[in-house]
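Then we have chain A:
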Amino acid sequence: MHEVIWHGRGGQGVVLAAQILAESAYMQGFKGVTSAPTFGPERRGAPLTASTKISETPIRTFAQIEYADIAVVLDPSLLKVINILGSLRPGGLIVVNTPLKAEDAGIDGGHPVAVVDGAGIAFRHHLIKEGAPMVNTPLLGAFARAANLVFLEYIEKGLKWKLSSTVLANNLSALRDAYEATRGPGLEN
Partner candidate 1 sequence: MEKTDPNITAMCRPAPGEAGKTGDWRDLRPVIDHTKCIPSVKKRAACYLCWLFCPDGVVKPTIPVEIDLEYCKGCGICAEECPAKAITMIPEGGEGTT
Partner candidate 2 sequence: MSRTEILTGNQAAAEGAKLCHIQVVSAYPITPQTSLTEYLSQAIESGQLKAEYVRVESEHSALSVCIAASSVGARAFTSTSSHGLLYMHEQLHWAAGSRLPIVMCCVNRGVGAPWSIFNDQQDSISQRDTGWIQIYCRDNQEIIDTLIQAYRIAELVKIPVMVCYDGFVLSHTMMPVEIPDAETVDAFLPPYHAHTILSPEDPRNINPVTFPWRRADQDGVMCDGYMELRYKLQTALEAAGETIAAVGRDFAERFGRDHGGLLWRYRTEDADVILTGMGSIATEATMAVDALREQGIAAGVVGLRVYRPFPKAAVREAFRDARAVLVMEKDISYGYEGALCSDLKAAFYGTEISAPIHNVVAGLGGRDVKARELAEVTREILDRIAAGQPEGPTTWLNCRTDTLTE
């Protein structure tokens, strides 16, 4: 089973990203998928997490993730606020929304780090809600590229399933843009 934890802030589409990844993985053929928000109240701007579990077989555990295989960070300011590495297994991949290079992102502990300028891509593709860039779609693109688990074409299908037609085109172009722009170990510049 692959366990993915999403870190972001209320209003950034964290829970939605976790859902779209689950849906995409199911369409790709994984028989077991779950997605869940952190249980409890949610508030705009407050740090929150969501999770996606992906398995070849139906999932029989609904417990919260203890140590994720992959962490996705939608808001880089959280790196200073939350112990993100504390819920990531040793050597687990971390995907961060940042304009910085991976080695400058300030992540220790020998984790492979993939980066994408999700905010910049969101602005370029007009993914803006109430003045803030919606970085969940770009980070899904980065996830597809860096994790090599759920493929881009299925995440495209996931977006088509979840998003309304009015915003779909911009999201699809942002997804592909982020996929290409993601940098990290093993990814050519």
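Basis for inclusion: all candidates are chains of the complex that A comes from, given by their letters.
One rule holds for everything that comes next: a contact is a pair of C-beta atoms (placed from the backbone, for glycine too) under 8 Å apart; a residue touches a chain by one contact, two chains touch by 3 or more; residues count from 1.
Fair warning: this is a prediction, and the values are worked out from it, not measured in the lab.
Enquirer: Quick one: in this complex, who touches chain A among 1 or 2?
Expert: Candidate touching the shown chain: 2.
Enquirer: In their complex, what parts of chain A are in touch with candidate 2?
Expert: Against candidate 2, the touching part of chain A is residues 19, 22-23, 26, 31-37, 39-41, 58-64, 66.
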